[in-house]
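== chain A ==
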Amino acid sequence: QSQGGDIVVTYKDDIATLDPAIGYDWQNWSIIKSLYSRLMDYTPGTPDLVPSLAESFTVAPDGLTYTFKLRKGVKFSNGREVVAGDVKYSIERAVDPKTQGPGGGFFGAIVGYDDLVGGTATGLAGIETPDADTVVFKLSRPDATFLHVLAINFASVVPKEAVEAAAGDFGKKPVGSGTFVLKEWVIGQKLVFARNPDYFEKGVPHIDGFTIEIGQEPLVALLRLQRGEVDIAGDGVPPAKFLEMSKSPEFEGMIVDGQQLHTGYVTLNTRIKPLDDVKVRQALNMAINKERIVRIVNGRATPANQPLPPLMPGYDKSYEGYAYDVGKAKALLAEAGYPDGFPTVLYSTNTDPQPRIAQAIQQDLAAVGVKAEIKALAQSNVIAAGGTEGEAPMIWSGGMAWIADFPDPSNFYGPILGCAGAVQGGWNWSWYCNEDLQKQAVAADSLSDPAKKAEREALWGKIFIDIMKDAPWIPIFNERRVVAKSKRMGGADNIYVDPTRVINYDAIFVKP
Partner candidate 1 sequence: MAALFLRRIVQAALILLGVAAITFLMLYALPADPAVLLAGRNATPQTVANIRHQLGLDQPLAVQFWHYLVDLVQGDLGRSFNQKTAVAPLIAARLPATLTLMAAGIAIEVVIGLTLGVVAALRRDGFVDRAVMTMSFVGVSTPQFLVALLLLYVFAATLGWFPMSGYGTAAHLVLPAFTLGILGAGWYARVVRSAMIDVLGQDYVRTANAKGLSAPRVVLRHALPNALLPVIAMIGIDIGQFMGGTVVVEAVYGWPGIGQLAWQAIQQVDIPIIMGVTLVSALAIVLGNLFADLVAPLIDPRIRTA
Partner candidate 2 sequence: MTAPVLAVEGLSIDARTPAGPRRVLSEVSFALAAGETLCLAGESGSGKSITSLAIMRLLPKASLRVAAGAIRLEGRDLVGLSDRAMRRVRGGAIAMIFQEPMTSLNPVMRIGDQLIEAIRAHQGAEDATARARAMLDAVRISDPARRMGQYPHELSGGMRQRVMIAMALSCRPKVLIADEPTTALDVTVQAQILTLMRELKGEFGTSIILITHDMGVVAEMADRVAVMQAGRIVETAAALPLFTAPREDYTRTLLAAVPRLGARAGTDGPPRVTTQPLAATPAGTPPVLSVRDLSVTYRGARGWFGGTAAGHKAVEGVSFTLQRGRTLGLVGESGSGKSTTGKAVLGLVPFAGEVLLDGVAIAGLSPRAMRPLRRAAQMIFQDPYASLDPRMSVGAAIAEPLAIHRMGTAADRRDRAAELLRRVGLSPDHASRYPHEFSGGQRQRICIARALALEPRLIVADESVAALDVSVRGRVLDLMLELQETLGLAYLFISHDMAVIERMCHDVAVMRGGRIVEAGTRRAVFEVPAQAYTRELMAAVPIPDPARRPEPRRAIA
């Protein structure tokens, strides 16, 4: 792994913000990861947790107290040393409603959370800093995902003085203690990052810096990549180009095709007739020819039969799901009282290839007599429709699909399949709420003892298989991520399709 080299990465859309308490899209996700450090992190390319800013940590047997010892001598890029108070400040900031961040909910288990969110306290009573090197978290309930929570971007440590100096614009003037620092930001055009020479782990990162160019059509980015002007096409490879690139020897070694924690699914609204009938939902599950849909995306996905993606702990390899069977689907529909099918509406976002996938689903539904009208709208409108009770019978999740925040099965339940999400403005677009499973989920999440990891994963796996009996979703496929990189870029594939980071800027390197 050689050192040095500057690389160019392209994106179509603007980088919205680099504030770790706010940024929550897959584009800024990996950049924020590299600008800041957190108590916990993952081994590059894997879902394995390791201490990062923390030197070591202990968990009390009841799973309610976590004590972290900080690494010494770590500095923010403004030169100040990172102390325990910064950790407390940063997490409180992420939870504080004034920050308007989307990640506060992750910290719901910390004592004092409700007071801070409710406005009766200004800090989190559950975070204590007995000395400059020690942070103690007190939880109000056991939370098996808490270490993951401390590894997500919202737990990134930021210096209070820099946040205040930026006067509300910290997202454009980030200061952290990560592997890179922001050198220049030309709004709407490019961002230039340089390595942080003081980063606490020696030899990391490998590249000297990277430039992100904004506003580049994915296709154009690939043409430039081909000519060596670009090193990583951040938006991936559009289907149109995928076949050409994967077949042509010219692109040998330029395409990275890797699994990610993703499932694409169709929600079936359990509160809208006739989808409230479980037989109908099961019938629709059998009506979709997933192989064909996978072909439409040029085989860049694998058919799915359950909510969890294969990489996720708890995935049930033995589960067979609802096999594609038009005859059976029709029979089931007839049994439910809809021998001639029924009309319904299928929502989808309006960026390619989602409307095409929706059309493929539409054709399959038509084969069993279900006439689905497609509404291809801007993402925000689809989300709004999904979160409004009785509005959207079916939604194809493509373009908004669930990519896990961290590699834990619970991440696939709460907001999208749990009762808490089945509210106005929620993300449980199936409006599915099974009280019994809800209890099991709470129980599973309380098994925070690392020793019970296997037991907990099994429990979760069962929950998702049980959910499939109710069939609130039609899982369609697990999409693989395809990234195009220039030939000079080195490193294993899984650091370009890192399950927790997308692109792992810390680990990639330029071949000598």
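The candidates came about this way: all candidates are chains of the complex that A comes from, given by their letters.
Following the convention adopted for this analysis, a contact is a pair of C-beta atoms (placed from the backbone, for glycine too) under 8 Å apart; a residue touches a chain by one contact, two chains touch by 3 or more; residues count from 1.
Since we're looking at a predicted model, the values are computed, not measured.
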item	value
Selected partner (touches chain A in the complex), from 1 or 2	1
Candidate 1 partner contacts - residues on chain A that touch it in the complex	12-14, 16-17, 19, 22, 24, 97-98, 100, 102-106, 108, 117-118, 168-169, 171-172, 186-189, 213-217, 220-221, 223-224, 227, 378-381, 383-385, 387-388, 402, 405, 414-416, 420-421, 423-427
